[in-house]
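Provided herewith is a single structure, encoded as structure tokens, for subsequent inquiry.
Note that one protein chain is taken out, while the other chains of the complex remain in position.
Here is chain A:
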């Protein structure tokens, strides 16, 4: 307790500290922030502002798609670069339907390849966080490559900008892929500006519903790690091939069951 004659430093300090700091060990939620009057202390206002700034930058910084393609090629991946029908970021944000369609030019490009059928094709889309893609996509792809059965034909890795998840339907169909796997930047949260999502769709074609996909989310070192994410993805891909479907009919039991390749139907099935 302080006296009026001799105020201590504590009583002069407008910042009231919350004595339940130890509870911060249990959650990343912004608890025990303290207060000035009833308001947030300056450092908390600034900390929140920085987190928001990083999330905003994750949305608005364009993906350096060429750099990503170059890096993929260096690591031995065959790549293709495409754009959705959304010409820029603000159109992309206002018109989700355009982000689900390829630009006319890219439709022609993919069609002109006259692709052979393949078991699996990978699409990397910027989605709502280019930061997620530039930080994690290559590393995840390297893990994927070690897990894809060697007898599978794998389509080129397609890097897509201004992309929504359903863009992978059109790309997967043009590449004649049995399953398409899309790696895409998730909507950034304040504490997770660079979270990658992975979507698995069996029999990709335009018009697939979201209920026909399986999703793995929060892929990043602080969330689901690269190897674990790749393992889960390949489990779901194999199970999708066995069941000939993906989505609500395919439950993720990758923790309990390993699928033998011999259980899978051949491509001609």
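Some notes on this structure:
Throughout what follows, a residue touches a chain if its C-beta (ideal position, glycine included) is under 8 Å from a C-beta of that chain, and two chains touch if they have at least 3 such contacts; residues count from 1.
Following the convention adopted for this analysis, contacts and distances are computed from a predicted model.
Taking the options "Chemotaxis protein CheA", "Amino acid ABC transporter permease", "Glycolate oxidase subunit GlcD" or "Ethanolamine ammonia-lyase large subunit" in turn, only "Ethanolamine ammonia-lyase large subunit" matches the UniProt protein name of the chain that is not displayed.
When the whole complex is considered, the residue among A:59, A:72 or A:177 that touches the unshown chain is A:59. Of A:65, A:102, A:128 or A:216, it is A:128 that touches the chain left out of the display. Here the missing chain is touched by one residue of A:96, A:149 or A:221, and it is A:96.
Mapped onto chain A, the interface with the missing chain covers residues 16, 18-20, 23-33, 35, 37-40, 44, 48, 51-52, 55-56, 58-59, 93-97, 128, 187-193, 218.
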